[in-house]
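What you see is the complex with one protein chain gone and the rest in place.
Presenting chain A:
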Amino acid sequence: MEKFDAVVVGAGPAGAAAAMTMARAGLSVVLLERGEFPGAKNLFGGVLYRRQLEDILPDEWQNAPVERQIIEQNLWIMGKDAVTKLGHRNEAFKSPNCWTGMRVKFDQWFAERAVAAGALPVYETVATELIREGGKVVGVRTDREHGDLYADVVVIADGVNSLLGKALGVHQEWQPDQVSLAVKEQIFLPKEKILDRFNLEGDEGATIEFVGETSGGMTGLGFLYTNKESISLGIGVMVSDLKRTRVKPYQLLEQAKQHPAIRRLIQGGETKEYAGHLIPEGGLKAVPQLSGDGWVICGDAAQLVNFVHREGTNLAMTSGRYAGETIIAAKQKGDYSRAALSHYDRQVAASFIRKDLKKYQGLHGLLNEIDPKLLFSQLPKAVNEAAFEMLNVDGRTKAEKQRFAINHIKETAGGTWDLLKLGWKGWRAING
């Protein structure tokens, strides 16, 4: 029976990064993927970050198939027929900082780099369970005939629903308040229309995240990304809220498309794809132990997602790279025990991954504690009403207007004290 140094389950950004790192060092690596090709099962459209891509592909990151380099990012606070906008545009982002990209194309290209480095691609193959001897993981069982695959280390990178993580017991069956369901449409528009509507040139791009009345009083975030010749428009809402309200996510998306600030941006576009995907939102608390005897877990499967900054692919890539580096060192010592592989846990802990997740660790609790209606509906509504009042010239004095605006927001939050408390808690939650 042929035995490999490592078998990587899942050829998304985490798995491909791990496979690439190990194959370059000469390890024998099998890269398993359940889809027809890497990315086939992944949600199209998203944001990709340069820094972590460059870390792993210093000479090749320029060739990555991306859509537009993002030079402008916006946060919109949505009222029913109104919007209050906050944004930042900077030529310095042309370094570039991040891009919009299509996962179907990007993941395929990224995994191709792992194959070029020597990883053996085995696609359309599902890893159904872990093979264990004693307490040790020694391989995976696949859904193919003679499908047992033995390796010194199994890298578990099988995504948000991680079958193997669950089998291992480190990945709990996800709770409705630890995942959101994002639905997304790809709306095709001619390039010139996109450039005009978003005030862009060439391959520049813009993103808009929107919160407020578009999520129907639920904890949620909408997003609009510009691609080369299409727009990705989506909305993500906590599954627990969807369960409680029995609202269908596509209904929210349909409503968002009717919002006057969004409607005109997508006007005349043709929706060609529709997709839904679960996003881990558990934050630091949901992150499991990352290694054990004969295994490591990376990316979404390990819940490594910074939901506040919608960063996922970069955490996946970096965790995959760290896992790969740890396994290379483990091979040199011939030791694949938890003791040797926990080096990976420590690397993640010392990096931006854990630190960023730690910063926001209180947010999850806060969102559970406060009525989402207040945060995601009443306050955004009040903010828009206050802004309207400030800018609407109707004969009342500016001082009166300012008083109204401040009082209105205060009262919505339940009084001065409650607003201050909310502000303090919010600050604590994002600086934990």
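For the reader, a short list of remarks on this structure follows.
Heads up, the rule we're going with is that a contact is a pair of C-beta atoms (placed from the backbone, for glycine too) under 8 Å apart; a residue touches a chain by one contact, two chains touch by 3 or more; residues count from 1.
Keep in mind that, in the parts below, contacts and distances are computed from a predicted model.
Not every chain of the complex appears here, and the one that does not is recorded in UniProt as "Electron transfer flavoprotein small subunit", selected from "ABC transporter permease", "Ferredoxin", "Electron transfer flavoprotein small subunit" or "Ribose import ATP-binding protein RbsA".
Considering A:T125, A:S232, A:Q347 or A:T412, the position touching the chain not shown turns out to be A:T125 (whole complex). The omitted chain makes contact with just one of the residues A:T142, A:S291 or A:N384: A:T142. Looking at chain A, the residues touching the absent chain are 2, 30, 120-122, 125, 142, 144-149.
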